[in-house]
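All protein chains but one are shown at their positions in the complex.
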Amino acid sequence: MDSQYIDHAMVLAGILFCLGLVGVMVRRNLLFMMISIEVMLNAAGLAFIAAGSAWGQPEGQIMFLAVITLGAAEVAVGLGLTLLLFRHHNSVNVDQLNQLRG
Amino acid sequence: MQLLGIIISLLGGGVLALLVGRQSASASRWLSLVSLAVASVFYASLWFDTTDPQATSLWLLHMDWPWIARFGIHVLLATDGLSLVLIGLTLVLGYVALLSAWHEINHRCGLFYLNFLFTLAGVVGVFSALDLFLFFVFWEVMLVPMFLIIAIWGHEGRRYAATKFFIYTQASSLLMLAAMVGLVLLNQQQTGVWSFSWFTLTQTDTSGSLGMWLMLGFYVAFLVKLPGLPVHNWLPDAHTQAPTPGSILLAGILLKTGAYGLLRFVWPLFPDAASTFAPIAMGLGVLSVLYAAKLAFAQNDLKRLIAYTSISHMGFVSLGIFAWNHLSLQGTVMQMVGHGLSSAGLFAIAGLLQQRLHTRDLDKMGGLWGQMPKLAALSMLFAVAALGLPGLANFIGEFMVLLGVFQVAPWAASLAALGMILAPVYALIIMQKGFFGASLGTQTVGTTEVLDLNTRELLMLAVLVVGLVLLGFWPNLIFTITAAPVDYLMHLGKGG
Amino acid sequence: MQQLWLIPCLPLVGFLLLVLGHGRCSRSAARLVGVGSVAMAALVTLWVALDFYSPGAAQSYQVELWPWFSAGALEVSFGLYLDGLSLSMLFVITGVGSLIHWYASGYMWQDPDYQRFFAYMNLFVAAMLMLVLADNLVLLFLGWEGVGLCSFLLIGFWHQDPANGYAARKAFVVTRVGDTAFAIGLFLLFRELGTLDLPTIMALAPEQFVMGANRPTLIAALLLAGAVGKSAQLPLHTWLPDAMAGPTPVSALIHAATMVTAGVYLIARTHEVFLQAPDVLLVVAFIGLFTLLISGFTALNQTDIKRVLAYSTMSQIGYMFFALGVGAWNESVFHLMTHALFKALLFMTAGSIILAMHHEQDIRSMGGLRRQLPVPFWCFVIGSACLVALPPTSGFFSKEAILNASWQLPGYGPWLWAGGVLGAFITAIYSFRLLFMVFFGPQKAQPHEPKGWQFHPPLMILAALSLVAGWFVLPTGPVLPASPAGHPPTWTIVVAIAMPLLGIGIAYQVYVRHQWQGLRLAQWPQLRQFLFQGWGFDGLYQRLLLTPFTALALVNRHDIIDGVPKLLIQLSRFLHGLFSQLQNGQLRFYIATLASAAIIVLALALKVL
Partner (left out) sequence: MIWAYLYNIVFYASCGVTVLATILMISRHNAVHALLYLIISSLSLAIIFYLLGAAFAAALEVIVYAGAVMILFVFVVMMLNQGQRSAAHEAAWLPARGWILPSVLAAILLSLLLIGMYSDQPLQPYGVHGVAVKDVGIALFGPYVLVVELSSFLLLSGLIGAFHIARKMPSHMSSNELEEVDHG
């Protein structure tokens, strides 16, 4: 396989990351932000894998492994918090959390 | 050992006063008096050692324990004639301030006496530390309790005044620390040995622009403490808001540490830089004499007025120091002691008036000579001492400073002599507004019967009066002791 | 001679006793201590004088009590120096002083602060004696300032009235201006000669200084400024008329006999320095002359009895300065001595008149008192006669010699002489105007005669002394340079004698016979007002110095430099406000800023930006 796939994989990772970013910035609902963050994490994972396969070293996949565990832990805690937010404000709108104002 | 004895007895006394203070306030008062007495006993024995004729060297080395050997920092305490006189002044004013605090401080006495004695210990340390690092430590030990005294027991605007005082002094001492480290590094480069001791550092060659910057670091720190003109405006606030004992300590002793620093550290360590910088510093001195005198005239708050007079007198001190000849230096020492006594007296009087009239505003006072002849007569004497009447200590100091400065810079001396004209203007304002004039009757005086001085207060002021008159007529008591050290400093200062 | 130190020490002990015994000892005890100490000092002076005059005794005597302060080249000691000049000053101070104290003990008897008054008086006499006996200029300066302080205390003695306080402060500050110039002169003298010891200065001055060089001129000018401040001469004279706010004995002692003559003594004492600066001597003469004329004219239309005498004191001291300027050194000191006698006499008689007229000081409401107050009348006549320098009286001898010496001065001689004679003429007019308005003419108020032995004897003694003093010979001969020999043309002497008589005649015509009203200044009200206010000097100084200084002080009351930290505080508060808006709690705002920051960093990393 020549390198064009690696490049395109990288491009895809970039696109996915930007889309995730847009999702985080646009959505007001905490859940959607969590999902978008998952997408960004996947994009990063993709980049790692692409690089790993480009160099033929296992590090890429190991890092991907780390990304996944991170994503899992993050989702666990994040969803817990979302539940708390919902119970506290009975809505999932993230703008309600602004008590920490300067 | 005596010097360590003084410092330890003061610090110990402070801690004990705090512990005892919880039970009974008067116990902590008597305890601090006892600790002062113990310190004076040590001081007396120190006096004999220093002034006995066959004393070999100029210095009376007390201790030289290595502290942080790696950088050559030793606990180096030594006294010569100059610091001996200033430590004596510290203890005398310590007694006076303690007497003035007898009835004025009644809440949280234990803590007050802790701070009070720690400040004294810090000042004694400053006057005797000859290791720059140790000097800086004592410089901080002296500063923090003074801040607390103003901040806790002060009058209405004490927070602002205390923080202002703290920031001014702390920022400038930071400069000094930087300069100190710079100097030590310079010495290390030149001689390859790490040492903070004053004796070795005076040998380093500090000519050139680096020397000038290091000197400026020290100079600014001591100018803030002195207070010289551009950085003086913490003093009026600190004084108006400080309690009377705080004011006496601040005016009597803490200002002298600035002057002592200039004498001990700025010239001997940086002879060339100081001599090139001398004209500017003398200009500042003259400016602060005249400007502070003008400001003093315009105040109607008594303590603020006295604070400005202190700035004016300390302007003479900075003028005398930077003339750097034998006459002006001896004059500076006498001016320091004289000003210490007379300003302590004026502040004590201001405190007594505030206790009786519950106001510091001169416009609300008037015609008190009838009701309080003794207090009025004594404040007359202190006001007259402040304006430099011959026969009292201030005149000797001012006269010799001006005489010494005239040899070096006639114009600076003549301008500073104008201060002698402005001095009566502000000194007699105090007498006119406060004691002369039509008696404003009882409405200014809260209580109907205004009692004159009681024995405690009379004793307190009598100590100062005796000091002033004694030094006015027999100043050689001090000059014979400080002659040799001043010569030694001058020899160093001249790049010897 | 050994008991010389007793003279200044006795009044000092008196002062200490009176201060420490305040409120505990009775009034008569206070009087005993107050008057006694000065009288004893007078006795000791006589004893010392006997030693001094005994054949073969040294012309000068110096003793060092203790070393005052010494630093490097400066050696200053508490030392006393007695020679002819200081002995004559001692006579004046202790002699006239004790008489005045005796008179004051009666005069101030009803005053509540009796003891405090005598404490100040004793301190004053002690300071004046220290000034006169000092063997070095620093000790002289101590006496100089001490005298200034006591004049402040005594002028403001009745401190209930703020006006007295103001007058006292004015006197102190104006004299302090002179003292500062004097101090600067000392510094310069020390720099030039390396010593402040008087005998050595007298010896060194002729050799070290080049005649007329700018160094001695500057020193002499500064010393002159000091003398002018203390003796209320022209530029710094505005404080003397206001100093009349003090009790009359104070005016008699301080502002007639002793303190105001301190300036003359200083110039006489440091005559060697002045001789090296001839043009400064000329300035001295002219200052004396102008003060003489100006205060003479002002005294012409004063209405307060004490202010007339104050202005006449100023003019007589102008005469002394005039004498010093023209080189009549001995005559000047002689005039100082005679003036002290008759001016003290005049002031004390004025005091008893004021007391008799229930503290009335305005001469327009007095008249025809010569029958009710015979003793004060005759004393006043004698005093005025001496003031005007009628032939038999002591004033004649001194003024005559001064005018003769002024005639022989090369260059300005005749002009100075003419001014002097004009001064004598005006003195005659205003002194006899005072005499006629108070004692002659219609009786306006009924005085009560203050009886008591304190009042009349001192007046009579002084009257006798001032008549006889013409024949005294002061021992200042060997000390001071000889006055110019030679005799001016006889017509000058005749004119000098005639002018005062002419003045008396005019005064008699205008104020007793009420003719020649044209001569009275009433027609020209502005001129009269101008002269009344002392040629407008007070107003000038007020506008020139006082108002700008107070305005400047009040303008910058809160010390603009104090504004710098306040500025810093406001700046930090403003920045805090600015940055706190960034933390607005919006989560998505934070993410947006995070993203944009990341972009910027990335752009920088890729060197795109």
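Here the chain labels run A, B and C in written order, and each chain numbers its own residues starting at 1.
Here, a contact is a pair of C-beta atoms (placed from the backbone, for glycine too) under 8 Å apart; a residue touches a chain by one contact, two chains touch by 3 or more.
Predicted, not measured: the structure shown is a model, and the values here were computed from it.
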Contact list for the unshown chain, restricted to visible chains: A, C
On chain C, residues whose C-beta touches the chain left out of the figure: 592, 595-596, 598-599, 602-603, 606, 608
Sites on chain A contacted by the missing partner chain, in the whole complex: 1-3, 5-12, 14-23, 25-29, 31-32, 34-36, 38-39, 42, 45-46, 49-62, 64-66, 68-77, 79-84, 86-88, 91-93
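Throughout what follows, only the chains that are shown with their structure count from here on.
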Chain occupying the middle, per Cα centroid: B
Chain A and chain C, separation of their C-alpha mean positions in angstrom: 97
Whole-Å separation of chain centres (CA-atom averages), chain A against chain B: 67
Length of the line joining the C-alpha centres of chain B and chain C, rounded to whole Å: 37
Sites on chain C touched by chain B in the complex: 19, 22-23, 66-74, 78, 138, 141-142, 145-146, 149, 152, 156, 159-162, 165-166, 169, 172-173, 176-177, 179-180, 183-184, 186-188, 190-191, 549-550, 552-554, 556-557, 559, 561-562, 565
Footprint of chain A on chain C - complex, ascending: 579-588, 591-592, 595
Chain C partner contacts - residues on chain A that touch it in the complex: 21, 24-25, 28, 94-95, 97-102
